[in-house]
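Here is the structure we will look at.
Not every chain is included here, but those present sit where they belong.
Per-chain numbering from 1; labels A, B and C assigned in written order.
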Amino acid sequence: MDDGGDLVTMLHQQRRDQLPEIIGGTEETTTGVIRLHSMEANGVLGYPIVAINNADTKHLFDNRYGTGQSALDGIIRATNVLIAGRSVVVCGYGMCGRGVASRAKGMGADVIVTEIDPTRALEAAMDGFRVMTGKEAATQGDIFITVTGNKHVLRPEHFEVMKDGAILANAGHFDIEIDLASLRDMAPDNREVRPEVREFALGGDRRIYALSDGRLVNLAAAEGHPASVMDMSFANQSLVCEWLVANAASLEKKVYEVPTEIDKDVARLKLETMGIRIDELTTDQKIYLESWEQGT
Amino acid sequence: MDDGGDLVTMLHQQRRDQLPEIIGGTEETTTGVIRLHSMEANGVLGYPIVAINNADTKHLFDNRYGTGQSALDGIIRATNVLIAGRSVVVCGYGMCGRGVASRAKGMGADVIVTEIDPTRALEAAMDGFRVMTGKEAATQGDIFITVTGNKHVLRPEHFEVMKDGAILANAGHFDIEIDLASLRDMAPDNREVRPEVREFALGGDRRIYALSDGRLVNLAAAEGHPASVMDMSFANQSLVCEWLVANAASLEKKVYEVPTEIDKDVARLKLETMGIRIDELTTDQKIYLESWEQGT
Amino acid sequence: MDDGGDLVTMLHQQRRDQLPEIIGGTEETTTGVIRLHSMEANGVLGYPIVAINNADTKHLFDNRYGTGQSALDGIIRATNVLIAGRSVVVCGYGMCGRGVASRAKGMGADVIVTEIDPTRALEAAMDGFRVMTGKEAATQGDIFITVTGNKHVLRPEHFEVMKDGAILANAGHFDIEIDLASLRDMAPDNREVRPEVREFALGGDRRIYALSDGRLVNLAAAEGHPASVMDMSFANQSLVCEWLVANAASLEKKVYEVPTEIDKDVARLKLETMGIRIDELTTDQKIYLESWEQGT
């Protein structure tokens, strides 16, 4: 079981001798899955891996509702700042980003979204958020949250124009979403002003505050995702391991999706624990959906 | 260009002689695409068809933001009822359903969602809506909106337990989502009390109001989707027609997706008309995303 | 019964002979009550008048939830414009303004508020809206809605910097909130492009659209407030008339508030019709609230 592709990278680079022993693997994150697809495309993947992250009951929930709550939780624990009335810039409008944007709005923020994908940018705009380039957003934000899985999303060109008091947090993946190395160069005399809060004094009386050294703020400054959302991710992990063993003989060295039956089973189980019952299609409705001869 | 598969059905049933003349077709709706896949699976599809509905710039926008606004618009025009403080039951949590649920909540309603898919039901619950069976919802709702693409989603077992004054509207597909035939049998002396509003007096002093005879309330009682969301759907239609002609030689009798380049082009164009500029990946970021050797 | 002080003005200016015949009056609107207080302060009020508008069951509901829904309803009926993704400028953050702002946000708009009162401006900011001067907002808005009760809230200095396609609507009081006379001077060749929509072509290829000639857009282009919110206002009107007659002997030529018993009765009655039951204080709790000797 991998989280972000670290184990996979180590196995393929430093422990290639062990690759043949492995029946299969699983990967928990968006970032890791992107990496695995790159490995598969390059023909270097050494064993079958299931993209847990792509299960609906994982990425639609853990990434959205989990990160949405815990990223803000981390920021509040680190700073005790009031979200209401502040401009919150969310970099990235994937599942994590829309979770964070939605929760920040729900707490009274004016939310700005930055994106590189035009479709997602449009969705953000239609969801009521302001959408603009990172450069423009840098001048308007009070709190910046990166949720991209990429690197240097906030970098010197942004630090240079941010307002005094700007707060930077990462809730995406590695600690390179914010280019802290450059920020340290810009303000060598930075200091910790509160646990998890480092102050960088820049020119012109501007101070910028980076949380948790750019590591995931929900893990570093809070307790990570609530159990009641991780339960679904882990149920997928567990059931997929069983499935990998049972189907080992027929699997190739590829990236597999979580089987739909497992994904739906997890959803059904979760609803049950929440005391929620839902409808079933009537026979009549099933026939209707499968037919193309019935109509108006 | 088809909308709901009516043209396709007519061509395949009554005008089979014309099938060979057709280069290709397009389909605008979720319901139509379900039908086309059924035809393809049955090996009866007579020409290549592009599922316009599946373009991100179509179904993520038209279905969600278009239907979200126009369904409520239709209900308000038909009834002039105050949404705030009322329980609104949304049957179906696809793109249309989440649009309607989100807008009803935004207007102050207590929103209840019914679903047959467990994953969607979970999403609805995590989005803050109450989720329950149609039977339970029937006793609590003030306004019911069907957005399923299926038939008889509201039927006698529901009518029998609804509150006095319940309002029924369809914003899904055909006029069979609400089983109005049965409702007419239950209350033969129904009468129009306002344009687009028909009152059905049931036993026990209960009256139920069906809007627009169960036809799409946004088309029948309002003006349909705003131009500023249909523009994206029609841009896809138009660009895909060009593409069909250009690629006619190599296309099979299958259901095709809208080519990604066209889909993204439509998004980019739309952002431009809204005056929104977004970021581009730096060279550094592109390399990072494609690599699996860089890491922590 | 007066609405906006028109009847009162006519009686005091043109029919002073009738003043002695009048037992008492009522006034429905914020604007009218401001006017009555001015008359009372000037010592010119000719009979006792009850400020219906000030009843909690009136101004907290009719102004907020009624105007909130019906103003947007009017704009949509007049233009069929999509609210999602648009910048909506709400001028004034009184009860009407917060209703309109809340509903526009609920429909997916980016909402900007302008105010002259610093406390209300702060509330708007903490509620997640952007707050700025009218001059700044004029350059950013797609739709402008005036809800101030004042005059010339939108005027040439704003028209001159608005974007092409800006839509202007009034949901406040008189048709002078938008200075249409000046707009007509700026674009004498204006024309109706749709019922209730007048286009003003300004220099530099900019066109501005004014709805319903600046009259109340919810009355002119839609059906006004829903019955289920006006019922509370009219219940106050009716019960206060009884009260005026019963107490005629002891009333002075002043502006009176709606008696609290009447106001609370209306609320209780309304809850009952909505099928909502609420708690009552226990004896223990009543004693606790009245006491200052009990404590930590």
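Here, contacts are C-beta pairs under 8 Å (C-beta built on N, C-alpha and C of every residue); 3 or more make two chains touch, one makes a residue touch a chain.
Since the structure is predicted, the reported quantities are computational estimates derived from the model, not experimental observations.
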How many subunits, all of the same sequence, make up the entire complex in this structure file, 3 of them being shown? 4
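What we mean here is this: only the chains that are shown with their structure count from here on.
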Which two chains have the most contacts between them? A-B
For chain A paired with chain C, centre-to-centre distance based on mean C-alpha positions, whole Å: 44
Could you give the separation in Å between the centres of chain A and chain B, each centre being the mean of its C-alpha atoms? 29
With chain centres defined as C-alpha means, what is the inter-centre distance between chain B and chain C in Å? 35
What are the residue numbers in chain B that touch two or more other chains? 65, 274
Over in the complex, which chain A residues touch chain B? Could you list them? 4-6, 8-9, 13, 34-36, 38-39, 42, 56-57, 60-61, 64-65, 114-119, 121-123, 125-126, 131-134, 136, 150-153, 174, 263-264, 267-268, 270-271, 274, 276-282, 284-285, 288-293, 295-296
Once bound in the complex, which stretches of chain C touch chain A? 84-85, 105, 108-110, 122, 125-130
Chain C residues touching chain B - in the complex, by the definition given at the top: 65-66, 68-69, 73, 76-77, 80-85, 102-103, 105-108, 222-223, 225-229, 274
